[in-house]
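Pasting a structure here, questions to come.
A protein chain is absent from this complex, but the other protein chains hold their places.
Letters A and B mark the chains in the order given here, with residues in each chain numbered from 1 onward.
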C-alpha cells in the first residue's frame, strides 16, 4: 500500500520521456524515472520518498535492447536481471546479477534501476567497472555517451533530468577469465557483506567491490597491490584493507571486523583462483 | 494514454478476461487484483517484494504483485491462481503433502507452473534458483521441491 499518489507516464520514445520530465519539473513536480520499480515501490510505501510523478522507461525501445552488435554488448537500461542472467553474453555480468535477490525479484529489477538505485550495493555495476563500459545517457541536453567511471561515485553522477538508456560493453571483455564471489550474512538471499568481481585483462587483475564500503568501487591502487605477485595473497589482502576508499561498513549484516575477515578471505580465494589458472 | 491525474481507468487482461477498472497510479497490482477484482488467491505476505506469496504470472513470467503498479501491467496477460487451468501442479502438490496452511500455496504453484513451462529441462540448481523466491513457513520445502521434480520427470 503506497499512501501517496503520483502521476504515471509511460513514454514510447526517449525524446518524449525528456519532454515529459521537463514539463513536470517546470510544474515543480518531484519527478523520478522508473525502471523495475522495486526500489521505488518499497521506499514509497515506507514514505521514505514521495515522488509526485514517475516516468516509466519500459516502453522505450532503446531501453529494451539486449544484443551483441559491432563488437559491443548493448544492454538497455530496462532489461531485467533475469534476462541478463539467462543470456550469458557477458558471463561475469550474468553471474553477478544472478546473485542479486531471487529469481522472481530479478524478473522485475532492471539493470538501470540497480545501477541508479539508492542502496549501498548496486552489484550490477561491478562487471561494468571492470570492463570500462560506456553508458548512454539521455537528458535535457540530448544524448551523450560517457565512461562508466565518470558517473559512478558514491551515488550516480547523473544530471537531474538524465536517465540511463543503455550500457555498452566492449566484447573483448567478455572473453577474459573472470571470478566473482558474494558472501552474505547467512541466507543466500540477502544483501552482500562482501561481493567481489574480477577479470584478468592482459595478465592484470582487475577487481571491483560491493558491500564493503557504502558504495561499490574499483580502485587502481588496489589493483596495483593485487597484481604484485611477489607478495603472498595474505599480504596483499592486508594491504588492500589499508587502501579502501572508506571505513569498512559496520552494520546489522556484519561487524567491521568480520567484514574485514571475509574480505581478506575472498581476496585470497580470488588470488588463488586466478593465479592457479595461470600457472 | 493521457494522464495528468493520479488515477485512471485502465484495462487489464486477467485470466484471459478483459477488465476495465479505475485505479490509483500508485496502487499495486496486488491491491487491484484483490480489492477490485476479488481475486483473493493473490496473497499478501510482506507487501515488499520479499516473500513471493503474491506471485502472479505476467506474460507467463512470475512477478510479485506487490512490486508492480497496476498501471504498469496494462497490455500484459496477467494470470492468478484462479486462472490456472492446468491442474497438474496443484494435483502434484496435493499428492506430495506440499500444502499445510495453504497461504504460500498460490504463489508456489504459479512459480512452479512457470518453471515447468519455461524450463522443462530444469536441473536441481535451476529448481533451487526458481523456488527460493518463495517463503513457506509451514512445510520443510522438501514436499514442494519433490512436487516440482516429479512433474519435470514426467514431462521428460
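Everything that follows uses one rule, which is that contacts are C-beta pairs under 8 Å (C-beta built on N, C-alpha and C of every residue); 3 or more make two chains touch, one makes a residue touch a chain.
FYI, contacts and distances are computed from a predicted model.
Hidden from the displayed complex is a chain whose UniProt protein name, among "Xanthine dehydrogenase, molybdenum binding subunit", "Sensor protein FixL", "Electron transfer flavoprotein subunit alpha" or "Branched-chain amino acid ABC transporter permease", is "Xanthine dehydrogenase, molybdenum binding subunit". Considering the full assembly, B:48 is the residue among B:13, B:48 or B:150 that touches the omitted chain. Of the listed residues B:32, B:70 or B:134, the one in contact with the hidden chain in the full complex is B:134. Along chain B, the points of touch with the absent chain fall at residues 24, 34-35, 38, 40-41, 43-51, 53, 80-82, 90-91, 93-94, 97, 99-106, 109, 128-129, 131-132, 134-145.
Residues of chain A in touch with the missing chain: 1-4, 46-47, 102, 185-191, 251-255, 258, 261-262, 265.
Heads up, the rule we're going with is that only the chains that are shown with their structure count from here on.
Work out the mean CA point of chain A and of chain B, and you get 28 Å between them.
Across the complex, chain A is touched by residues 1, 3-8, 24-28, 31, 47-49, 52, 55, 61-64, 66-69, 71-72, 111, 129-130, 132-134 of chain B. Contacts from chain A toward chain B in the complex involve residues 1-2, 4-10, 36-38, 41-42, 44-45, 54, 56, 58, 82, 98, 102-105, 107-108, 188-189.
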